[in-house]
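Written out below as structure tokens is the structure these notes cover.
With one protein chain removed, the remaining protein chains of the complex are shown where they sit.
Residue numbering begins at 1 within each chain, and the chains themselves are lettered A and B in the order written.
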Amino acid sequence: MLASHRLSLAWIGRGVEIERKFVPCTIKKGSEMIEMRYEAPRTLKAAVALLAAANGRAKVLAGGTDLLIQMRSGRIDPELLIDVKCIPELRTIAEEKGGYRFGAAVSAMELVEHEGLARMWPGVIDAVKLIGSIQVKGRATVGGNLCNASPAADSVPALVAAGALARIIGPGGRREVPVEEIPAGPGLTSLRAGEMVVSILLPKRPQRSGDAYLRFTPRTEMDIAVVGAGVNLTLNAKGVCSRARVSLGAVAERVLLLPDAAAALIGQRVDAAALERLAAAASAACRPIDDKRGTKEYRIKVAGVMARRAAQIAVKRAKGEV
Amino acid sequence: MSKHRVTATVNGDAVEFLCETGETLLEALRDELQLTGTKEGCGTGDCGACSVMLDGRLVCSCLVLGVEAQGKTIETVEGMAKGDELHPLQRKFLEHAALQCGICTPGMLISARALLERNPDPTEEEVRYWLAGNLCRCTGYHKIVEAVLDAAREMRGA
Partner (left out) sequence: MTVKYQEKPLKIVGTRPLRPDGVDKVTGRARYAADYNLPGQLIGKVLRSPHAHARIKSIDTSKAAALPGVKALVTRDDFADMPVEYAASGELTINFRDVTRNMMAREKVFYDGHPVAAVAATSASIAREALKLIKVEYEVLPHVIDVLEAMKPDAPLLHEHQFTDGVTPKPDKPSNVAKRMVFALGSLEEGFKQADLVIEREFNTKPVHQGYIEPQACVASYTEDGQVELWTGTQGHFVFRAQLAKVLQMDVSKIRVTATELGGGFGGKNNIYNEPLAIALSRKSHRPVKMVMTREEVFRATGPTSGANVKIKMGCTRDGRITAADAELNFQAGAFAGSSVGMASMCTFTRYDLDNVRVVGNDVTVNRPKVAAYRAPGAPIAVFGVESVIDEMARKLGIDPIDFRLKNAAKEGTQTYYGPTLGPIGFVETLNRAKAHPNYRLPLGPDQGRGIATGFWFNIGKETSSTVHVNEDGTVTLIIGIVDVAGGTRATMAMMVAEEFGIDYDKVRPVVGDTSALGFNFITAGSRGTFAGGMAAVLAARDAMEKLCRRVARIRDVPPEAVAWKDGRAQPAEGSGTQFKPMSLEEIAREAGRTGGTISGHSEINAEGAGPGFGTHIADVEVDRETGSIKILRYTIVQDVGKAIHPAYVEGQFEGGAVQGIGWALNEEYVYGADGVLQNPGFLDYRVPVASDVPFIDSVIVEVPNPNHPYGVRGCGEVPIIAPMAAISNAVENAIGVRLREQPMSPPRVLKAIEAAALATTQD
């Protein structure tokens, strides 16, 4: 369980924001400063060994767009950085079983530029496109977005809606888990000691499927989601929704998968009434906080709006209209 | 304190510098290599003043560690002009009065060049969204967007 004081911190961040006052001191013994080490292993095995040996004092470095900021502000103070960008498994995009597997350290720009991915999972790619600026996307990775465990991470609701699976490696070997099981709370993941994410599988999708991700931010760009909504659905030949997954970001301590909101769509033609029920279910599932980026009431209201609008886009995509 | 010895190529030149693990590429460029054309406006990826190309990718150099540059190719504003000849974007920025204080200009130019290399004929909207990671507080972006569109036109030979 999460200690309640952690929740009271402003957690909807690009990072997890711990108050400035509690800056940890890097001074260890006497007045000697401990140096931070850097390693760039070339194999998974080497990376896992380094991670295991560091006893929790190491950090995986992917794009660094969250990590470097946390280091700069003194919020974290690792002894070792393990740069995973030289490990082939984390850097490749490949078709697999009719879907796509991409490495956790593939940059957002590489994903955005991949035509096959954009064709099959446009909603996921829309979400990836929203991460920061072009510059940030040149470095940022989906693995980092996921493992940083910000409830406002843009790619995560889209991945959750897509039913993506994450491949994890660690001292105990490999395992595969649904993406929604990884974030556990602001800045917390369910990864065990010494584990890291290797890659993410976007599964093959049935015909007449469409996904979409929308977020609300005050600015058009360079902003962190006040609310994010991912919808992934499949229509049958009659245009009735046969499968749906709905996910929300920035409305709780972690990204949420909403079976109730999905139920509002399944078996429906996704007409205005169904969309309203979806919106209501999405709003009802929110348990947000007030923070500098938005109030509770605002998040609850807009969550419904974003879910509805995302579903409309997803339906259009499923029908091949866009 | 032991430092990393990093070799890289900056604007076509082989360079070597020393840095601590926590030092950013921006700090290495400015403080170790005296390439102060690349600016720091925030140090947290929010303003784009530190934009450089890293192995052909547009990045914020404040979000890259110096050690990560090992063996990489970096391009900064100092390498944009070829000899006596300014890059068309540099010229168009001057002609359109697309800079005032100029602190955002190096980053804007690097960013705009990266856009035009991918998309030689962007719309106004595409320019605005591409440049959203580069803050400018002086110009209101008007003349910057005009300059980029005009440079694109010239570079296409249209």
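Keep this in mind: contacts are C-beta pairs under 8 Å (C-beta built on N, C-alpha and C of every residue); 3 or more make two chains touch, one makes a residue touch a chain.
A quick note: this is a predicted structure, and the numbers were derived from the prediction, not measured.
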Touched by the hidden chain, restricted to displayed chains: A, B
Candidate in contact with the missing chain, chosen from B:Val6, B:Ala28, B:Ala49 or B:Ile74: B:Ala49
Candidate in contact with the missing chain, chosen from B:Ala28, B:Leu63 or B:Val77: B:Val77
Residue among B:Val10, B:Ile74, B:Leu131 or B:Ala152 that touches the chain left out of view: B:Leu131
Residues of subunit B in contact with the chain not shown: 20, 22, 30, 34-44, 46-47, 49, 76-78, 80-81, 86, 90, 93-97, 99-106, 109, 124-125, 127-129, 131-146
Missing-partner contacts on subunit A, residue numbers: 10, 14, 19-21, 23, 25-27, 31, 33, 73, 216, 218-224, 226, 291-295, 297-298, 301-302, 305
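Simple rule for what comes next: only the chains that are shown with their structure count from here on.
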Subunit A to subunit B touching residues, read off their complex: 33, 35-38, 40, 61, 63-65, 68-69, 71-72, 81, 83, 85, 107, 109, 132-136, 138-139, 220-222
Subunit A-touching residues of subunit B, taken from the complex the two chains share: 1-2, 4, 20-22, 24, 43-46, 48, 51, 54, 57-60, 62-65, 67-68, 70, 111, 114-115, 129-130, 132-134
